[in-house]
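Note that one protein chain is taken out, while the other chains of the complex remain in position.
Just so it is clear, A, B and C label the chains in written order, and each chain counts residues from 1 on its own.
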Amino acid sequence: MELQPIYIQILALVIFTIGLIVALSRRNIFFVLMGIELALNAVNLSFVGFAKTLPADMSVAGQIFPLFLIAVAAAEACVGLALVILIFRNRESVDSDNYSNMKG
Amino acid sequence: MLLHLLVLAPFAAAILMIATSKEDPKSSSRLAFLFGFAFVAMSIALIASGNQATEAIEWFHIPGAKGAVYYYLYSHGLGAWMVFLSSALSLVALMTARNSLDKNYRNFAIGIFALMGAMNGTFLAADAVLFFFFFEAMVFPAAVLIAGFGGKERRKAAMTFAIYTLVGSAPMMVALWYLITLADNSLVLSLAVALQNLDPATQTTLLLCFLLAFLVKTPIFPFHGWQAITYAEAPAPLSAILTGAMSKAGVFGFIAWILPIFPLSMEVVDSMMWLGLVTAIYGALMALRATDGKKLLAFSSMSHLGLAVAGVFSLSESMLPAVLVLLVAHGLSAGAQFYLMGIAERFAGTRDIEQLGGLAARNPVFGSLFGFLAVLSLAVPGTAGFVGEFTVLMSLWDMGPLPALAAGLCLILSATYMLRFVQKVIFGKPAREYEDGKRMTAIEGSSIGVMGVLLLVFGMHPAFITNALQLFDESAVQEMNKLTHPAEDAQTVEASADTTGEAIADENIAAVAQPMTDDDLRQLDSNLKANGFSDEERASLIAQLKNMSESEVADAQEEGALEQNEANVKEASENE
Amino acid sequence: MLALIYFVVLAAIAVVAALGVLFSKHPLYGGLSLVLTMLSLAGIYGLIGSPFIGVVQIMVYAGAIMMLLVFVISVLNAAKDSKTPMFDGVSIFVVIAALALAGLVGFALVLSPMGFDVTTLRGSVEMTSKNLFDTSKTGPGYFVLFEVLGLLLLSSMGAAVLMAKKRLSSEVSEEDHKEDK
Partner (left out) sequence: MTNLPLWIIPLFPLLGTILLGAIAVISSGSKKGPSEGFVGALSVLFPVISFVCVVLLAFGMPEEGIRETLCNWIDIPMLKVDIGFLFDGLSRVMLLFVTGIGSLIALYSIGYMHGDRGFTRFFAYINLFLFSMIVLVLSDSLLLTFLGWEGVGLCSYLLIGFWNHDLNNCKAANKAFIVNRVGDIGFLLGMLCLATLGGSAILNYEALNKFVEMLIAGGHVELAAPILMIAGLLFFVGCTGKSAQIPLLTWLPDAMAGPTPVSALIHAATMVTSGVYLLARLSRMFVLVPEVLLVILIVGMLTAFWAAVAGLFQNDIKKVLAYSTISQLGYMFMAAGASAFDASIFHVFTHAFFKAALFLGAGAVIHSLAGEQDMRRMGGLIKKTPVTACVMIFAFLAIIGFPGFAGFWSKDLILERLYTNAPFGEFFYFAGLLTAVITAVYMGRLIIMTFFGEYRGSKESEEHIHEAPASMLVPMVILAFGAVFAGYLWADSMGIKFFANTLAPVVGEAQSYSLGAAIHHVNALTFACFGTAAALLGMIIAYVVYGRARIPQISAKESSAPVGSKADWTFFFDYIHEIFITITKAAAFIADMVVDKILQAIQWTVGSIAEIVGDGVSTFQVRKVRVQLTLSLLGVAALVAVVLLTGGLF
């Protein structure tokens, strides 16, 4: 019984699914943001896990890309939180269903 | 250079027009006229200078396609004449709109120039994707102009027009994309080659997709729902352009894209021809009942274009020049009639022909012009319309007497509705009292009059039109080949292209009537023998033929003799 | 074998913490569980030979981003919203859809064979910096991406500042309110 890459992938999949469920099923806007973070983390893990199955040069991309993803996540969190605060000031609510004023 | 100018300069002109004053129609109209004249002059130069092509510039790559999409313009006689129609009608539209629109003249001119550029692009594009691009681009300025300057139901009309034409050409886009993923690039020849390798079912599907776009644009019978309301609600100058030039894009598509690309089966050709004839008769019947003057003209153009499409799909030798003359004649006469109807509407305040009447007495110059153009659109001999319709009828006669009879019925009906139209609009007494609106100005009258005179001139000497016609000549085919296959297998492509483009390609070959040679006579002799002619009969006939072809210098007689022996042979076989 | 045990432990912690995010009522607890997930993921990174990413994960993700989130949650008192139910009818639908997707993807994963490669490069600082800042023409060109990312961060910071500025005046927010209507 050795560690297999498939275990890593399944872990990533589980976390990703939980992230999706959090993001979509919770109505609190903070949980939505956290769900997205969770899903992003799972993707990072998947990248690295796959990178380890590739030979020398090809494994580089999979290990660099998570760095970029983390940076993008940072930017996303920054803007997302600012938005949440702004909307919260206007609506006095963290219920994401209340935010929808998209008119078709 | 000329080609680039004709396609791109209208857009530049449209942008330049933005710089003119919106409030002062005088200054902007002067600039617009200047541009308009320049474009007409360029289009005449284009016709005069014969076939030409630009350098093929790589434009962009479509994902999945093998080759690049080229910005590649190519002018042949057909396209050049259509460009002439679009620029000439645009000029007259700018002139007539000058009196009807005051404040927004500038915006109108911008729209017209954009439309003209798109139309010119459609008629000159040698690359299928480029063609499609312009084909779609035509819709937008036209729809915007209808929505901005039309009559009471202008929004509905613009929506109907845009949705119908865009939805109609959507399948073509898909089919085109599919084809260019298989072809080396998107020029006609490579598309035709690519299509040959497909199985028949796929070919038919692709053909139907292409046909639909042109059927809607022309429009042909079950797809004409947009036409009447659009032409009626659009401002009259725009209606003139729509019917005179834009609807030609449909027929042009049949000739320049469908025929060379698709190997057509007999059923398709037959059903398309009948569809055209049904459109012709249906349009004429609808025109008989129409009470809205512009709708009447719309149905009349539908009828004429149906005839043109029927002519295209008769696929006879003389089809191409015949249809071209018919299209030019129809473009000029229908355009002029729309302008006149617009002036009548402005003058009397209505376009309901039951409400009009007596304009000949109230406004004699207008009345004479109106009557003159109505007569010209009736295909009276001596006008271009006659040459077109007679030759189209002749092509149809090739397919059998029944299509020709149907077309003849259509001509009778066209006389009926046109006379009714004339009678209701300019004769009799007005049905109600009204204040006279703006009269026809000298510039409008003379520009429309020039169109009438052009019709007469083309009618007496249609060679002006037909001489420009060298569709798909040798050099162009080679040019395209070079682009398609840089060096190695140009040979094979040419061979296969010849077979696919046969319907078109043998036009030029057949034009040259050969004098009789001894071989022909021998051939004839054996034919006759096979058909059971006795020796003396053969000898006498051949002696006669020899005498005729020797004594007669004029090639007319030669052709007569040639045809005669063909006819004899044909009859002989019938006799058996 | 040892690696597997470490992995199982870390994975269990990560999954449990992730489930904690899902079921916690107050966002603050949710945020803290999320931090826990990230820490255990960082451990897994180290375990499979990418220590640099693990370190960055701890420093940037768990350290900076999540702390920002937790900070905001504590600043906004109303973040805990007792009126809003944790789950509603839609949630069931979501769970079914997500599980369906997960099942399918998992099925695909299980079907595809894969194994660790012995020649795989270790995701050390050295390897990362060599590739990331390789400015030679033949190189992978990550540095351009790196610069672009810098711009992205800068602009997102600017955006955040702009939105924060609006917050300062109450009139503006009223206007916003109108606009939103």
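Please note the rule applied: contacts are C-beta pairs under 8 Å (C-beta built on N, C-alpha and C of every residue); 3 or more make two chains touch, one makes a residue touch a chain.
None of the values given here were measured: they were computed from a predicted structure.
Judged over the whole assembly, touch between the missing chain and the shown ones holds for A, B, C. Considering the whole complex, the residue from C:4, C:55, C:86 or C:101 that touches the absent chain is C:101.
If you put the hidden chain back, the residue from A:3, A:24, A:54 or A:81 that touches it is A:24.
Although one chain is not drawn, its touching partners on chain B can still be listed: residues 163, 222, 224-225, 282, 285-286, 288-289, 316-318, 321-322, 325, 358, 360-361, 364-365, 368, 375, 380-382, 386-387, 390-391, 393-395, 397, 401, 404-405, 408-409, 411-413, 415-416, 419-420, 423, 426-429, 460-463, 466, 507, 510-511, 537, 540-541, 544, 548, 556-557, 559-560, 562-564, 567-568, 571-572, 575. Where chain C meets the chain that is not shown, the touching residues are 90, 93-94, 97-98, 100-101, 104-105, 107-108.
The chain not shown here touches chain A at positions 20, 24-25, 27, 96-97, 99-100, 102-104.
What we mean here is this: only the chains that are shown with their structure count from here on.
One inter-chain figure worth recording: chain A and chain B are separated by 59 Å, centre to centre, where each centre is the mean of the chain's CA atoms. Here the CA centre of chain B is 63 Å from the CA centre of chain C. Each chain gets one centre point, the mean of its Cα atoms, and the points for chain A and chain C are 5 Å apart.
Along chain A, no residue makes contact with two or more other chains.
The multi-chain contact residues of chain C, meaning those touching 2 or more other chains, do not exist; every residue touches at most one other chain.
Listed in rising order, the residues of chain A touching chain C in the complex are 1-11, 13-22, 24-28, 30-31, 33-35, 37-38, 41, 44-45, 48-49, 51-57, 59-61, 63-64, 66-68, 70-79, 81-86, 88-90, 92-95, 101.
Chain contact summary for the complex, chain C toward chain A: residues 1, 3-4, 7, 11, 14-15, 18-19, 21-22, 27, 30-31, 34, 37-38, 41, 44-45, 47-50, 52-53, 56-57, 60-61, 64-66, 68-69, 72-73, 76, 78-79, 81, 83-88, 90-91, 94-95, 98-99, 101-102, 105-106, 109-110, 114-117, 119-121, 123, 127-128, 131-132, 140, 142, 145-146, 149, 152-153, 156-157, 159-160, 163-164, 166-167, 173, 176-177, 180.
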